[in-house]
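Omission of a single protein chain aside, the complex is shown with its protein chains in their original locations.
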Amino acid sequence: MNMRLRSEGYVLFFLVFLFICYPAAVSASGKFAGAEEIRLSAPTQACIACHKAVSPGIVSDWLSSRHAKIIPAEAMKKPALERRISSDRLPDELSVYAVGCYECHSLNPVRHKDNFNHMGYMINVVVSPNDCSTCHPTEADQYARSKKANAYKNLMKNPIYHNLVKTITGIKKVENGKLVSQPPSEMTLRETCLGCHGTKVEVRGLKKVYAGSAWGEITVPDLTNWPSQGVGRENPDGSIGACTACHPRHGFSIEVARKPYTCAQCHLDPDVPAWNVYKESKHGAIYASKKDDWDFGAVPWVLGKDFNAPTCATCHVSLIVSPDGEVIAERTHDFGARLWVRLFGLIYSHAQPVSGDTSIIRNKDGLSMPTAFTGEPATKYLIDGAEQDRRKGVMKEICRGCHGTSWIDNHFEKLDNTIKETNEMTLSATQLMVEAWEKGIEDISNPFDEEIEKLWIKQWLFYPSSIRYASAMTGAPDYASFKNGWWELSDNLRKMRNRIDIKEHIMKHQSE
Amino acid sequence: MNMRLRSEGYVLFFLVFLFICYPAAVSASGKFAGAEEIRLSAPTQACIACHKAVSPGIVSDWLSSRHAKIIPAEAMKKPALERRISSDRLPDELSVYAVGCYECHSLNPVRHKDNFNHMGYMINVVVSPNDCSTCHPTEADQYARSKKANAYKNLMKNPIYHNLVKTITGIKKVENGKLVSQPPSEMTLRETCLGCHGTKVEVRGLKKVYAGSAWGEITVPDLTNWPSQGVGRENPDGSIGACTACHPRHGFSIEVARKPYTCAQCHLDPDVPAWNVYKESKHGAIYASKKDDWDFGAVPWVLGKDFNAPTCATCHVSLIVSPDGEVIAERTHDFGARLWVRLFGLIYSHAQPVSGDTSIIRNKDGLSMPTAFTGEPATKYLIDGAEQDRRKGVMKEICRGCHGTSWIDNHFEKLDNTIKETNEMTLSATQLMVEAWEKGIEDISNPFDEEIEKLWIKQWLFYPSSIRYASAMTGAPDYASFKNGWWELSDNLRKMRNRIDIKEHIMKHQSE
Partner (left out) sequence: MNMRLRSEGYVLFFLVFLFICYPAAVSASGKFAGAEEIRLSAPTQACIACHKAVSPGIVSDWLSSRHAKIIPAEAMKKPALERRISSDRLPDELSVYAVGCYECHSLNPVRHKDNFNHMGYMINVVVSPNDCSTCHPTEADQYARSKKANAYKNLMKNPIYHNLVKTITGIKKVENGKLVSQPPSEMTLRETCLGCHGTKVEVRGLKKVYAGSAWGEITVPDLTNWPSQGVGRENPDGSIGACTACHPRHGFSIEVARKPYTCAQCHLDPDVPAWNVYKESKHGAIYASKKDDWDFGAVPWVLGKDFNAPTCATCHVSLIVSPDGEVIAERTHDFGARLWVRLFGLIYSHAQPVSGDTSIIRNKDGLSMPTAFTGEPATKYLIDGAEQDRRKGVMKEICRGCHGTSWIDNHFEKLDNTIKETNEMTLSATQLMVEAWEKGIEDISNPFDEEIEKLWIKQWLFYPSSIRYASAMTGAPDYASFKNGWWELSDNLRKMRNRIDIKEHIMKHQSE
């Protein structure tokens, strides 16, 4: 079904291309020096020949990428800690060319339902983690096990969360004075919950689109829920995840992924205020003040040399070494691998789940939740104390790069206390909620759609997250205090109490 | 009435000035190399002679400006796409000197009610868009047609909006237990609504002010509502607008105007969360991570060479060309010229108005609103479908620099859907509002001052804006979801329903 063109003649196209079409790209401090030695495959040359006019931005992005600057065969000769390719060996045809358009967009065509004939070349629209795993199998494997990769399923296949999603994003109509909710549209889901979680991208068939005056109409796959760069995207090749959520097309920059703005796209207040807290923390202040002196591209990433305060990636993802080359933390693309507790998104904070697929969890009441309504953990599906300690130990080693033991121990003891106290504040809210349900003041059949229920949701989905992140990063005390923190947590309980009283009063006196 | 001094002797004052008074200004990487050839007019020399001591900051700002680095006669020799002066010819007296203090502050003295004798020179306090149009007529003309230039009138001459302004910013007193609103003060208006919209600056007369120990008291115009840099400022020469809203005095930097912080001064949540959404979007993350490698001063602005992700200016204002010099989008200073719908500030999203002066609009009920209460557009005053398509086409060409057709089409189809759905959510709120008014629960005589009315306002002024911007930029999904997005849009309807029920109950039982 698909036709592959791989040129055997090594054309020094790149050199010519750079100097004729993109002279400016080279002028910037010799960045592309040495570029003349990079060979492009014939199909990639063909891609660029058109696309430098049709979509010059992505060609420029790619030119700025490591993929355009070193061939895999050379990259694999690097010392172990410096290597960015985790595969032990690559197909010859991929090793000797720059990793160009065709190298990525032509992989695994049989699996790709979005494979199609584009100007004589069989290519895929979507490059998936499975495609990237050709050179980066360790990263792809780790990622596939993460909650991120499973984020679509974890949300949409869990009946409780799915109900929450529908209740929030469905259009509400007024019928006979009553609010009636309709199911949310796919397009609204795509830009709300699934904007971060990822969509399910399927191929409906082919369609014609207008590709600009030079080309007129062309035929391309007709994809559902596209575009999407959500972390748990379900791809037309059956794989899950999107590397481009953090490494944006087509520069695939490690610098961008290591800077906190990338994480900030999704980890935002009020539900996940990681970025909000970080940027107002001491670490964040040092980052913002000094980042221009740091090297965000270095592999391995040397603490005290390449950076002097952590970003998100430092603690959660990157390979960190000391100035004398000792490994402080191994690289992981399972973003939960250095975490022992879940701080956000659920009724109670609890131990990390064993599997990144959390839709399999059942609590003691048989519901797809990691804790019972009263907080008891679904232990079987969560990591045990030993594993929690092991992971906490990994994190502490990173802290130890700059902090003493007493400092670190007191810090994490404080976080433990914060989890305990915020869980207690959730329990109090849950007790009030139960009172409202038992008295018939609100209706548990949908626990997410009435006024007191919405206050209850805020008590576990918004406010504790602020406090826990402020605790976890010891910073931005306003987020623990006034800004969606303890102020709201306390005020909200009072509001719940008062709303129950008012509604109860009206119920009673209505019936008089 | 006014005395002009224009030196015929070309004094190389600038060189001497720079090297003697501001040695440091030159040391920074030869930025001012060539400065020695710039001639200053005699009046400007006189200005600087004092002001480098009296207000050194603005002299330094000006030294950093293009105005200080090239004389108009030279600037006009640039190739068409590189030219920043849109006038075809300039008065000789302005062409051969740097564009200094006196060149701008002495223009059109007859029109300027703020013209006054300052140390022997007749100058204006306020430099207006009409003055700037001497060299930049195209930009001034475009701007004058924009909603921005008309922002003062659009707000204050529209009785409905004016009522909203008064209701929000007037001091409230408690009289006999009731809240009574007073008219807002001019000073509070200046720093709230008119901080962005601009004030009406008029000349009351002259006054004496203390100008520091070296000068003692001097006489200056006594201006109302001053200072103000709001976009729709009404100037003492009768013109409207303030170029300095985006090009801050006295550097008038294109770099500053192109960076999103400038737009962020006004386009903030909760009512206009453009900046909030942008900075947490994929485009914003790339901007924040890579901006130091980009060139924000280049004219024309080359996509893929000078920048790799858009800022506000890229899509809405700047002259964008491809790396091979083809124009992708013409420059416009009518900020709505590439827009087909209005996303914020009004009860329903609707087609852009034909005129930047929206105070002329009348809906079918004769009110100064672009839609009826139920959403029907005041078609006569709004651009038609063909013009909407044309403008959308201009925007799509910019997207096409980096994205394929299918991507772009799906994106804008999604935005259309978002507008439709958020408008429906507003309609539901309006229906509840009407119920409250009809039942006498709240009083429509001022539709903006009671509790349920304020919930209704949030339903169209705050929450849909979050969602629409998140849609328009496909990013920051939290703004579409939890952060003033669908969460609030749904919760708020429920709150409106409950407040109506409570107030109705009290009304009934009070009278028992």
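Going in written order, the chains are labelled A and B, and every chain counts its residues from 1.
As a working rule, contacts are C-beta pairs under 8 Å (C-beta built on N, C-alpha and C of every residue); 3 or more make two chains touch, one makes a residue touch a chain.
This is a predicted model, so every value here is computed, not measured.
Within the whole complex, the absent chain has one touching residue among B:V209, B:V327 or B:I444, and that is B:V209. The missing chain, though absent from the display, is touched by one residue of A:P72, A:P300, A:P464 or A:G485; that residue is A:G485.
Of the options A:R66, A:R145, A:K207 or A:R497, the residue whose C-beta touches the omitted chain is A:R497.
Of the candidate positions B:L90, B:V220 or B:V394, contact with the unshown chain belongs to B:V220.
Although one chain is not displayed, its contacts with chain A can still be listed: residues 279-282, 284-286, 288-290, 292-293, 302-305, 308, 322-324, 400-407, 409-411, 413-414, 417-418, 421, 424-425, 428, 431-432, 435, 467, 470-471, 474-478, 480-483, 485-487, 490-491, 493-495, 497-498, 501-502, 505, 509. In the full complex, the hidden chain is touched by chain B at residues 21-22, 24-25, 28, 52-61, 64, 125, 167-174, 177-179, 181, 185, 187-188, 190-196, 207, 209-212, 218, 220, 222-223, 226-227, 229, 248, 251, 253, 255-256, 259, 261-262, 264-266, 268-272, 275, 292, 449-451, 454, 461-462, 502, 506, 509-510.
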